[in-house]
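First, the structure itself, so that you have it in front of you.
One protein chain omitted, others in place.
Take a look at chain A:
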Amino acid sequence: MTATDTLAPSPAPARTALRVPAAALGLALPVVMALAWEGAVRMGIAEGRLMPPPSRIGAMLLDLARSGDLVLHGGATLGRVAAGFALGAVAGIGFGALSGASPPARRLLDPTLQALRAIPSIAWVPLFILWLGIFEASKVALIAVGVFFPVYLGVVGAILGVDRKLVEVGRVFRLNRSQLARRILLPAVLPDTVTALRSGLGLGFMFVVAAEFMGASEGLGYLLVDGQQMGKPDQILAAIIAFALLGKAADTLLVAATAPLLRWQDTARERL
């Protein structure tokens, strides 16, 4: 330890000294802009009606949290995303595994699914409302459709991309089909599957907004619409921030939940 210190005194500290401001640098712009806006509104240089200063957004968030509205609306949104994500992910993994593992199934399913994928998911909304009503079912269905396609594509790609050379190792050791699936295919496709689930989750949050725009009495998307109709930009921005935090938290949770399965390839994950 001391030997390396004396041998290489400056480079390591110099690099960390550079890295800390580099991370802080990313925060500098938003913080400075927020402070500048806050100052400008306070001093009466700018008018904060349409673009409320950070303090008002913070106060609104606090209000919503205190009154329980944040939990109510955030919980409603989260519940829809969770249900839609679960449905879409299960279907995506199921069809993806089928398509990836069996060439006949792929020839049968893939063209249809690819054609359906070409339809913008929002275009389903009127049909879903006719079929499923205007309440939860149609919203969950829309989110599930949004989640399904990236998961399906990711899983098929992962299975088709499994290194044939590793499969041959399994064949040399005479694994049967289920052993091959469990001991080689499954671990090999897990990383890409998690990546697919993450992009599916991201789309889930995108589609929940669309779903809540089309008529909802609760949910963060409802807060957005309500803020627009009532002329409350601070409520809109508070809901946007809540979306950002929820989305990030859900993604972090997904990453944390799958991390034990993927620890062997943590070098690759650092790049994600």
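Couple of notes before you dig in:
The rule is short, and it goes like this: contacts are C-beta pairs under 8 Å (C-beta built on N, C-alpha and C of every residue); 3 or more make two chains touch, one makes a residue touch a chain; residues count from 1.
Here, contacts and distances are computed from a predicted model.
The UniProt record for the undisplayed chain lists the protein name "ABC transporter ATP-binding protein", from the options "Cytochrome bd-I ubiquinol oxidase subunit 2 apoprotein", "Nitrite reductase [NAD(P)H] small subunit", "Tryptophan synthase alpha chain" or "ABC transporter ATP-binding protein".
Checked against the hidden chain, the listed residues A:Ile45, A:Val169 or A:Met230 yield one contact partner: A:Val169.
By the touch rule set out above, chain A reaches the unshown chain at residues 165-166, 168-169, 171-174, 183-184, 187-188, 264-265, 267.
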